[in-house]
Structures are given as C-alpha cells and as structure tokens.
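One chain of protein is taken out of this complex; the other chains stay put.
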Amino acid sequence: MIDLKGIFPPLPTSFNRDESISHEGIKKNILTLCSYPLSGFLILGSNGELVMLSEREKEEVYNTAREAIPADRLMIAGCGAESTRETIRLVKQASRAGADACLVLNPFYYKGQMDLRALRAHFHSVADASPVPVLIYNMPANTGIDMSADHILEIARHPNIKGLKDSGGNLVKMAAVINSMDEDFQVLAGSAGFLLPALSIGACGGILALANIAPSNCCEIYEHFTGNRPGEARKKQLELIDANTAVTRRWGVAALKAAMDHLGLYGGTVRKPLQELDDSTRASLIEILDKAGIESLKP
Amino acid sequence: MIDLKGIFPPLPTSFNRDESISHEGIKKNILTLCSYPLSGFLILGSNGELVMLSEREKEEVYNTAREAIPADRLMIAGCGAESTRETIRLVKQASRAGADACLVLNPFYYKGQMDLRALRAHFHSVADASPVPVLIYNMPANTGIDMSADHILEIARHPNIKGLKDSGGNLVKMAAVINSMDEDFQVLAGSAGFLLPALSIGACGGILALANIAPSNCCEIYEHFTGNRPGEARKKQLELIDANTAVTRRWGVAALKAAMDHLGLYGGTVRKPLQELDDSTRASLIEILDKAGIESLKP
Amino acid sequence: MIDLKGIFPPLPTSFNRDESISHEGIKKNILTLCSYPLSGFLILGSNGELVMLSEREKEEVYNTAREAIPADRLMIAGCGAESTRETIRLVKQASRAGADACLVLNPFYYKGQMDLRALRAHFHSVADASPVPVLIYNMPANTGIDMSADHILEIARHPNIKGLKDSGGNLVKMAAVINSMDEDFQVLAGSAGFLLPALSIGACGGILALANIAPSNCCEIYEHFTGNRPGEARKKQLELIDANTAVTRRWGVAALKAAMDHLGLYGGTVRKPLQELDDSTRASLIEILDKAGIESLKP
Partner (left out) sequence: MIDLKGIFPPLPTSFNRDESISHEGIKKNILTLCSYPLSGFLILGSNGELVMLSEREKEEVYNTAREAIPADRLMIAGCGAESTRETIRLVKQASRAGADACLVLNPFYYKGQMDLRALRAHFHSVADASPVPVLIYNMPANTGIDMSADHILEIARHPNIKGLKDSGGNLVKMAAVINSMDEDFQVLAGSAGFLLPALSIGACGGILALANIAPSNCCEIYEHFTGNRPGEARKKQLELIDANTAVTRRWGVAALKAAMDHLGLYGGTVRKPLQELDDSTRASLIEILDKAGIESLKP
C-alpha cells in the first residue's frame, strides 16, 4: 500500500539559458527541498513542463530525479499523453526509473470524444500495464475537461488506481469522491489555494506548486490541521493565498521559477512560448512573497 | 453590527396548485424551522423563485415572512433585479417590511457590460439607498457571471456592504476575500456542499438550501466545527453531499419542494417552466434523503 | 401567414435624463426609420432593455410603438420572462396592443433545469396562449444558454411557432434548423455581424441592432444578396463588421444610443447599471461609424 499523506512539490524541470535541461538544477532543488518534511515529489507534472519535453528528455528527467530523491521520499511520475500507447510507454519508463506511483492526466485534445467509455478504457489500460500504482489527475484549467465525480468513481474502480490529484478546486466533487470510496483511495489537493478546505473534508495531503518555494509554510498547514489547531491552520492558509495565486493561475511557471531563483533554489528559464516575467511583475512577485512570510530556503 | 454567524435556510416560496402564493405554506414552514437553532432566513433568494414573482407578490412575501419570523431570528431579503432603480425599490420595500439585511445579486443580463465600473456603481447606489446592511450575492451557476475576488473587494469597500454570500464554491476566492477584509465583513457559504471547507477558512456560516430540509444536520456541521471536533464535522459534511446535490444542482427547487413535502413541511408546486419531479426521480430523491439520515421535521 | 423577410431594427427604449421612458423619443425614432425600406420593428428585445422595465412600462411601450408603427410594417414584440405565466401575460398584452408576432426568449435563470422538457413545455404553453405567431429567441451571450438545433427543432413543431431569431452566430446550427424545417418556418439573423452568411444558407432576413443606425446599409446587404450581387453584398458586409461590433458586443446598448444621438435619432440615456460611454470611447465610436460610411438619418 502506497501512503500519500502529506505535502509533495511538483518539481519544475530546470533549464539552462538555451532551454536545454539542467540536470544539476534538478538535483540541487531536490537536495534542498529534502531538508523539509515533504513526503516526496511529483516529477513532470504541469509545473514540470511535461508537455514541453521530447520523448528522450522525459526519460532522462525521470532518471535524474530518482537518483536525487532518497528512498524514504516518494517519487510520483507525471505520465500524461494523448494516446493510450504513449501513456503506457511512459508509465513503464517511469517505473523502470524507480517511480513509486504514476500520475495520469486524462487525454483532452479530442474533447468531444472523451466520454466515460473512452476515459475508462484509457485509465484501465494504463493501470493494467503499470507496475506501480496509478493516480488520476484532473486538471481542468489546462485540459479544458473537468471530470465529474461520477466519471472519476467509475474510473477509480480499477484495483491499481489508488488516488486522485484534483487541481480543479471543486470541493463538492472532492467530497463526493471521498465519500464514495474506501479509505485506501487517497485524494490529494492539486493547489495550495484550497489545501485546508480539502483536508477538512478528508484529503490526505496535497501536490502543491507552492511547496517548491514555501515547503515549511505548506507543511505547517498540514501539521496544524492534523494536530487539531484549526485557528493556526486557517491563519497559515489565508496568508498563503496571494502567493499561491501568483505562482500558479496568475503568472504561472515563469513566476514559480522566478521565485525559486529569488529564494535560493535553481529557477532558470521556462521553455517558450512561456515568457519570462518582466521586471515590474518580478518586483510585484517578490513583494507578494515577502508579505506572505515566505523565506529563503536552506540546503 | 449585524451578526451573520450560523445557518440560514433560503426559504422556498410556497405556491398553491394554481401557482398562486400560499402565504399559509410560508408561515407554516417558518414556524416549523424555528424549532431548530437556525440564525434566520433568506426570503426570496434563488430557492425562493424570486425571478418568478410579480412586483406585488415580492412585497407580499416580504411582509408575510417577517410576520412569521420571530424578532430573535434574522430576515435577510433577496432583492436582485437587473436595473439599479428596481433593486433600490426592492431594498426599500424589504426594509420597510422589516428585513435585517438585503442580499443583492449582481445584474447579469448584459454580461458583456457588467465590468467593475458598472457593478461597483450598482452596488454602491443600492448600498447608499438601503436602510439596512447589504450583502453581495455571487451566484455564477444561475447568472453566468462569476465575480472575481478583486471585483468583490472593490465593491465591498462601501461601509453599508457587510458581507458576501458565495454560491460558486471557489474556496480560493472566498479565502482571498476573507484574507483581505476586516473581521466585520462576513462571508457565507452559499451551499451545504462546501459548508465545512468554507468554515475552515473563516466563513461565518452558510445560507443553505439543504437547511430547509435538514436543519439539524446542517447546524451540527457548524457546531462540530466551532466546537473543534473536525472528525465529526467531516463525517456529517460527507454524508450530506449527495442529498445536497439532489436538491440543488441536480434536480433544483422542484426537488427541494418535493423533499419538504416528504419531510412534513409545505413543499407544493414550482412555477413553470420549472417542472415537477416525475415519480421515479422522486423515489430516487427519497432514497438519497434516507441514506443521508435526513428525518422528518417536527413543528 | 406572417412574412418575416427583410430587415428589422430592435428598437431601443428611449429614456429621459431621469431614466423615465420618453414616449416621444420612441415615436420620433420609428417615424425616422420608416423612411427606410425596413420590414418592421422589434419592440422590447435585448436592445430595448426589456429586463430593465417595470410591468407597467412594458405595456406602455407596446402601445406607444404600435401607435407609431404604420400598418404596413410589422411589429414584433419581445415577451421574454422567467415564468411561463408572466410570459403568457406579456404575449397577450402585446397582442392586444397590436403586435404581429411575439419573440419569446427561453427562460434561463435556472440553467440547470432548463432541459428540453422544461423548454418545450414553456414554449408550447406560450404558443397555445398567444393570439399571434411566436418566434423563438436564442440569445446565448445574454442568457448563458445556447439552445441546440435538436432542441429548437423539437420546440418548433408547434403550429403557432413560426420562426427563430438566432443571435448566437452559429451558422452550422442555423443551417441545421433551416435544413430540417419547412419553408414557412423563418430564420432571422440576430446580428448584422453575420447577416450575409445567414442569408447565404437560407435565413429570410435579420433583426439587427445596427439597423437602428445604418438602416440603408443593412438593407443594401439584403438587396445585393437577393439581387444576386455577391461581391457587392460581401463588400457591404465587411465594411460594417467593426461598427456592428462597437454597438453590440463591445460597448452595448449605451453605444447604440450614443450613435443614435450622433446620427440624428433620439438616443438618450441607458438605465443603470448600464453606463454611459466616456468621452474617449464616444470619440472612438464616431470614428468607427465614419469609417464604415454610416451617415446621419433623415426623417
């Protein structure tokens, strides 16, 4: 049984100035973040710019990350692809690299055809083929598809599908899924913006972009909640709202990387067409981080 | 200072078979619900079929409701209309009838023109004219407009605007509003589906369709939360999810009224084009209510 | 048989400075516009600020308009309301006033419940009760509901439902409706932005905000098309695109009224929360009108 409790950063993929992958950057970031009580890492999620990488680069990043992630922390591998055959290739590759679980995004290009029949067939074929547990990834802001609770519950019946990362922020849906599944199906908040609300209705933790730059703050929300200190948990949750929005919905991965550079991690560039922050946005970002009490990370 | 803590049912407007208003039904329901620890009532919200009533009927319902609602329970009056002038007419009428606060929906027909300038002018004119505090009502599922946190914060600067009912269920937005406002600006969950998540980040209570048929269950979530019993609160929240969906998003006001009839309140018909539940839907509804542990109400 | 061929302006409702109705303005505008080869008028459509008027004002406007509209031009009355009973009251009132047809918007506040069963019941009850032919009005930008071709075709089976005004601009849907219906079911473009495309697939004309300020230009598109001069029709259509967008989607009714004032009609104010154009927008608007070759109207 895989245990997904706690906080996971979805690690950005580090690039050099010429947009080639910086394996050193990836390793440095993992090393630094491991000094915090994080449960593990998501490699090649949306923040990892999965869709920007070549086939070969994906495999290299899985390998680099696993080498750097110690055995007592989980590695969850992002394995989304449009075709079932490519997704299966990725889950096998990630498993060989040592991933503990695979996070599988629903295909979404042919939106009109992604009905329950297609989605169930996809997830079940992938789960059949995967040597490690599969987690469902619902990410409506990027995919344009918001899987319903009913669809998720149908898909989740497969014995090798063990959890859900929901980035949509629909707490009613998350509660409906949690209410209908056994305890060993684990639901993770997909954004720090609604971590505490998700914990309040039974989520086991979160995969949070913000945990890359504010790992202790994010872990504190979790610990206050599990320690039954709702007032402290609420205070921490509220003070992180604006910082979280800044590095996710508002300014995206470029802001997350700029924040990492500012806080002592390896941030680096984004792959185009993603654009670097301009100077005034960067200044606003730093102000927001300061106001949220987010401090430099120590290796 | 108005105190909006706790649970408020948005009372349906009772109709006779011929769709005329049943003032007896309204009074009976208020009387019965007052035996539960509810903080008050919303009269003529979305569940009150506000948009179905004539100008004269609205005034009559405000009056009937206030006569029936005892002085120690709040009456919040729904006063949404497309024009500022009509909205002002309604808040004055409701205030004269004895409303303690007015809930004002954003105009939404001319969606493309409802920018911040228009919305702020509307809410501020209404708040200037209203003898009682004004609450902002964000209801994207019905209006097709989801006001942003930034817009809500700009509108909320008026001294006579004292709170927000948010039915959109976006907890990040609710947290952003709560984080930026003083403590005397009060945020209410607009649906029982996310009551506990909303409380977890600082909402003061909820205006909940479900509180019409499950007042004690809804109040228990609130009491477990404020009593620092997160496990019990979560258990109650999860078990109400399906019942709440049934009487709101899934089958709407007709289901809420059918449930009221089943549980000993006055339900009655809906105004067309809303349609009565067919028999098989009604049977499914009753099964869902039973499974959620929702029991008959006692006057 | 009602004949809906040609061009109809959806007349704005004229207001005085204090937002009271200017019946003189309405009459003046109708008189002026009747010097152009328009087939008639829509009274109290979206551009007529229907949703801003009181019950009494609607009746007054129907009456004023019919007095001013000569017998050889059609009067189509906008009769949208959320409840079936209020819609029926309006179609009867409009018929008594002398309307030749009623344009009925689908109810839309309870979006989740407006399935085919509810919509069909609504339209058929209204069509049963209406002494004059009923036209379906699909207006997704304002209602948030875009009725499908299948739903429209089901609703259109009623013998007293004689046409469709479609403002959504989905030409595939309009073609699907035209292809499935008899010739006596008439489809009208709901915006000058797609008048020629709609004519090309069999629409009989249009109800066009732009026809209030550019009646001759709009009629020329129609005449070039029916006269088999596709090149001239295209040229006219293209040159009106920006002007049409300006007085509809971009700046709305306030721009339409400002343009009317500029061109010698009675424009006047809008009802709040609609906002007057600021000076720089007004200047941009006039520039766009000039560029499109839209000239002052002569009574």
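In order of appearance the chains are A, B and C, and numbering begins at 1 in each one.
Just so we're on the same page, contacts are C-beta pairs under 8 Å (C-beta built on N, C-alpha and C of every residue); 3 or more make two chains touch, one makes a residue touch a chain.
Everything quoted here is computed from the prediction, not taken from an experiment.
S.K.: Thinking of the complex as a whole, which visible chains are touched by the chain that is not shown?
M.R.: A, C
S.K.: Based on the whole complex, identify which of A:Thr84, A:Ser148, A:Ser180 or A:Ser284 touches the chain you can't see.
M.R.: Of the candidates A:Thr84, A:Ser148, A:Ser180 or A:Ser284, A:Thr84 is in touch with the missing chain.
S.K.: Among A:Asn63, A:Ser125, A:Thr226 or A:Ser284, which one is in touch with the chain left out?
M.R.: The missing chain is touched by A:Ser125.
S.K.: Touching the hidden chain in the complete assembly: which of C:Ile145, C:Ile178 or C:Leu285 does that?
M.R.: C:Ile178
S.K.: Kindly state which of the options C:Asn63, C:Ser125, C:Asn170 or C:Ser216 is in contact with the chain not pictured.
M.R.: In the full complex, the listed residue that touches the missing chain is C:Asn170.
S.K.: So which of A:Pro107, A:Pro197, A:Pro215 or A:Gly267 would be touching the chain we can't see?
M.R.: The missing chain is touched by A:Pro107.
S.K.: Of the residues in subunit C, which ones touch the absent chain?
M.R.: Given the touch definition above, subunit C has residues 169-172, 175-176, 178-179, 191, 193-194, 196-202, 225, 228, 230, 233-234, 237-239, 241-242, 244-245 touching the missing chain.
S.K.: Provide the residue numbers of subunit A that touch the chain removed from this figure.
M.R.: Within subunit A, the residues touching the omitted chain are 19, 46, 51-52, 54-55, 82-86, 107, 109-114, 117-119, 121-122, 125, 141-144, 249-254, 271-275.
Methods note: only the chains that are shown with their structure count from here on.
S.K.: Taking each chain's centre as the mean position of its Cα atoms, how many Å separate subunit A from subunit C?
M.R.: Between these chains, centre-to-centre, one finds 49 Å.
S.K.: If a residue has to touch 2 or more other chains to count, which residues of subunit B qualify?
M.R.: none
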